[in-house]
Every structure is written in structure tokens, then in C-alpha cells.
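Note that one protein chain of the assembly has been removed; the remaining protein chains are unaltered in position.
This part shows chain A:
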Amino acid sequence: MLSIDRSIIDAIIAHARRDHPDEACGVVAGPVGSDKPARHIPMDNAARSMTFYEFDSMEQLRVWREMDDLDEEPVVIYHSHTATEAYPSRTDVSFAGEPGAHYLLVSTREPESEEIRSYRIVDGVVTEEPVRIVEPTVDPHAVQSYMFGQSPTTVDYECSPGR
């Protein structure tokens, strides 16, 4: 199963929508061995194609080195299919070279909704897995500012001088 934060999924969907109808691609890095996607890295699609994606080899070297330096690994490798379902094509399977990664596919063929699915691809064998989207524990829309005389823990009804 892939567990991934809502904020990262939202960023991936935004990237896929931005590049639509071209395919978008990128990585979510996480600490080695943690299986926890933590750092979203959108990558250029060097192919700039509606039906193919390819990391730019120099950008990939830079990003992979950076992950190495931070003791990270590619936990998620994602790309979008812009006119077909979110299922790995034969091309995806031929190229899949990170046996430890979750291959996340986003389909943007429907304008109003996205299909998000995840796969393991090891030795040419595709296995779909569930995706659990972890909602934020702190509501980002919750009240972040306070009225005069209030603090997060107290309300001073008197507004007494000296406080």
C-alpha cells in the first residue's frame, strides 16, 4: 500500500493539470527505507509529449545525487496519462528501473476528476496496490489568527490594563 499526504497528492495533481495535455512526471523522495514519500520534486518531461515522458538525464543526475546526499530514495515515481486510464503501459513496464518505488499514475483525461492509482513494477510484473491519502492532522483552514484580547488558550473578557 502507498500512504501519501493529501498535500503531496494535491501538488502532483496540480502539476499534471498544468502540463496537460502533455504528460507530467516527477518524483517524491523520502528517507531511505522509510517508505514515506516526503519531498515532492516535479521533473521536466524532456519528451514534451502527450503520449511519452522521459526525465532529462542531467536533471535526473542532479536530483538523484541530491537524494543520495540527503539519505533519501525515490519512494514515488509518478507520471500522468492524459487521454487514457491510469494503468501502466507496456512502455512503462519496460522502463521501470526502481524496484523499490511506487509507480503512481494520474489520469487527467476527465476535466473535472482525476484517477489516481499506484503500482509496483518488479521484473516486468505489475501489481496494483491501494493508495491511502493521509489527510492533514491540523486543518490548514482552521483559525490561525485571534481577535484582540484572545490567545489560543485564553480569552480576556476584561481586557484589563497591564496584560
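Quick note on the criterion: a contact is a pair of C-beta atoms (placed from the backbone, for glycine too) under 8 Å apart; a residue touches a chain by one contact, two chains touch by 3 or more; residues count from 1.
Assume contacts and distances are computed from a predicted model.
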UniProt name of the unshown chain, from "Molybdopterin synthase subunit MoaD", "NAD(P)/FAD-dependent oxidoreductase", "CoA-transferase" or "ABC transporter ATP-binding protein"? "Molybdopterin synthase subunit MoaD"
Which is it among A:His15, A:His79, A:His102 or A:Arg117 that touches the chain not included here? A:His79
The one residue from A:Ile9, A:Cys25 or A:Val75 touching the chain left out of view is A:Cys25
In terms of residues, what is the contact footprint of the unshown chain on chain A? 23, 25, 27, 43, 47, 49-55, 57-58, 60-61, 64-65, 73, 77, 79, 81-84, 88-92, 94-100
